[in-house]
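Only a single protein chain was left out; the remaining protein chains are all shown in position.
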């Protein structure tokens, strides 16, 4: 993975996304950006800001509310050699274009015997908080992981957001690009130059010998905070960000889990048939019966996301629940421990107050 | 689970489905059956035969090719107190109505605070062979398992098909009813009277101490055949049919795997984020690190289903590949064994020549 | 006193008062939602109906208790016009256990089963076929009740809208489709989304009579809706009403956004000049009006107080209602 260091500055996730698309659109006239609201003044929370002015309405345009057909349009344009980036403001809306994604985009290269390619990027945001509830808070990436032919990436920081976006645009396959709304304002060191973050290579976010924590998307932040809380009491968690879910760098995860003998997968999604199930199953298939790895999955509670904040608070894994789960794995279920609530509250993730 | 024995006769899966719907429609005037082609002379391979004549066009009717809206219609009718059975001739077409199923059907009871119910059944068939290929051979049940609020059942024999259909119709929730085309002609002993097969209770299909085999839908037949091949060489497989995937009888599977220390999950679907990942992950979470259970998943190859029979032959698990996998787990990878091809060919599952 | 209305219908003073009350009540509730919003006591995004009240009020005034109403995330007006509980609505926005959805829906999914308000989807247009399903059930049960389903101009771009029209017409379902055309989907104007504005003409090709009200006149809306509803009760098929209107506030949230550049305040002013709340207010006797207004304020205060003092949901409620028994 290329990590240039010249021209590096702190940049927000949202701006990193914008910059990646801008640079790719400059580089390649076949890249275009479309989707509801990409050209309005809010510019998808700023992630498409300025692109209309720079590239014009032929390359940056909104669409009717027709997610299904617009996905087909992206596929057709991609088959014809262009490189569409199709933006959906919510991950939930991908349910409207599942047929195009699953039955056409994922399969075209294969069922046409390799004679066409479908280089397209499907951006969408995962919502959280602000009472958005049932239909605006889902994270459905595992459905896409299930279908051969789709790549799925979920960068957790600005650096990877930019690098993954550039990789995604240059990839000759459909890439489902999973963004979390709450990551948009987070900053990290991002080079000015275009660079790629390779798919299929996990990032080691913190080293530790007591437990391997695989965290997806926003949960990387939550788990790093849990790791901080734990390190204060002498438990050392190795936090791994897979970055891309398809392809998945299972080797890195497996090697870590073989060393720590404890694996916690924290997904920003439901666990049943989720990425967490896949990672746990794959590691244990590889590890064999004598590895003695203790496993745990964390994710959305097995219920619908409620808008009421008092309920929603219990819907998601958070630094405290992650830390406590790990604590009980390492120190045993009898060992009582409650992380200092003040320190937990210091977590970056203050209550989100909208707008969408 | 009720298992009446009076009036039991051998019945085909397809007729068991028909009989269940007929009996429920007789019992409850709110039950109706709709979907493309339910009322034509082919009658969904016979599974809706005679129902139009018996119940009339108000209760048995075809629809326009509008899977998305028709699903919404089913949901609305169900919310209004009726009990629709919506038929799709292919599992693949469910991608067209994912939004209604995931964003509305699954969530209505919850997001409306319990004030409405959505008692509906969504029938669809999994295709195989006859060169149907990429878009007519998928089995996408894990996507539905992922979303809280949907029940998912995949009966593997005529008895369970009838009992599950009756349970599904009476259930107050949306039930995704997964049928495999190749099961339609298989017979089992089916009582004449209406009876229910309880969801969330697995069926032990064969007892054995060497390995626990969990098989989904059509794979139950394939695994039972593998179990026969293996028993001839002294390997005894315990074959478990979960029948319903949500709710899932994980206790039965877990208990068996704790005894055999070997778990093979054979799904009639892709493995990544599939039912097989969920079952493996859940068992190993429950079993803990010292259980020493060896696990293996089998399912569709991680590729698109090709129509060419010479390629398709390698796409699916079959009695031979299942038996060999188990053999190598039990006897070690060095032990070579090839099941007698003649005996393998005796498997019930001869090449399918259509029609759809 | 009978008032002759442009639409040639005749309404008496009671009718006018009732319609005024409903309009004014919705306007004031929404204004109060907007006022309270910045205090963060409302725990849900809000898509206000301010400026669009006349559509829900005009249509629903002619519906009975047994009739059914479905709406979108911009559904406060329809919910309220149908007589569903105000305190339960405010409590729902507050995320309280006493909310109409028990705190599990939020402002985008208001439901009131007792009043036959069937809920709303936040995925644009996707509630339309659900409403058709209700209409199918009514028809099968030989009910004379009808369904009215409201949606925005964005919803008609979704394929499911056309699928629903075809099915509803084919099966002669008693469903009145009402498009609240406020010219925008979020900030995107019609010109960027609709190939043409020949919507009514298009709907008519499905065999569905379609009418357009361009000026927001509550009486015209009511009168046309009345014709459609009567036809449906007599066994006729669906009807379609396109009502031009204007969203006075921002797409979501409590504020105005005329500084954003995507539309002009002068457009708002035209609609304010034609405000149906003020217009109907002017048609009601001053004393009566004062009385109505006072009652509305009292009702609103009580509702917010109710929400404020209501208990929060118990944690276990997170896990109930995933499946129905």
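The letters A, B and C name the chains in turn, as written, and every chain counts its residues from 1.
FYI, a residue touches a chain if its C-beta (ideal position, glycine included) is under 8 Å from a C-beta of that chain, and two chains touch if they have at least 3 such contacts.
Please read all numbers here as calculations on a predicted model, not as lab measurements.
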If I consider the whole complex, including the chain that's not displayed, which of A:82, A:291 or A:313 touches that chain?
A:82
From the list A:68, A:222 or A:241, which touches the chain that is not on show?
A:68
Which residue among C:37, C:206 or C:306 touches the omitted chain?
C:206
If the hidden chain were put back, which of A:12, A:109 or A:136 would touch it?
A:109
For the chain not shown, which residue from B:16, B:31 or B:69 touches it across the whole complex?
B:69
Residues on chain B facing the left-out chain by the touch rule are 36-37, 40-42, 61-69, 92-93, 95-96, 130-136, 301-304, 306-311, 314-315, 353-356
Suppose we count only contacts with the excluded chain; which residues of chain A make the list?
32, 58, 63-64, 66, 68-82, 84, 99-100, 103-104, 108-119, 148-149, 151, 172-173
Spell out, residue by residue, where the missing chain touches chain C.
157-163, 165-170, 192-196, 198-199, 201-202, 205-208
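The rule is simple: only the chains that are shown with their structure count from here on.
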Most central chain, judged by mean C-alpha position against the global CA mean:
A
Name the chain whose C-alpha centroid is most distant from the C-alpha centroid of chain B.
C
Length of the line joining the C-alpha centres of chain A and chain B, rounded to whole Å:
31
Averaging C-alpha coordinates per chain, one finds the centres of chain B and chain C separated by a number of Å equal to 42
Two or more other chains in contact with one residue: find those residues in chain A.
92-93, 95-96, 133-135, 302-304, 306
Chain C residues touching 2+ other chains are 99, 103-105, 109, 121, 123, 126, 159, 322
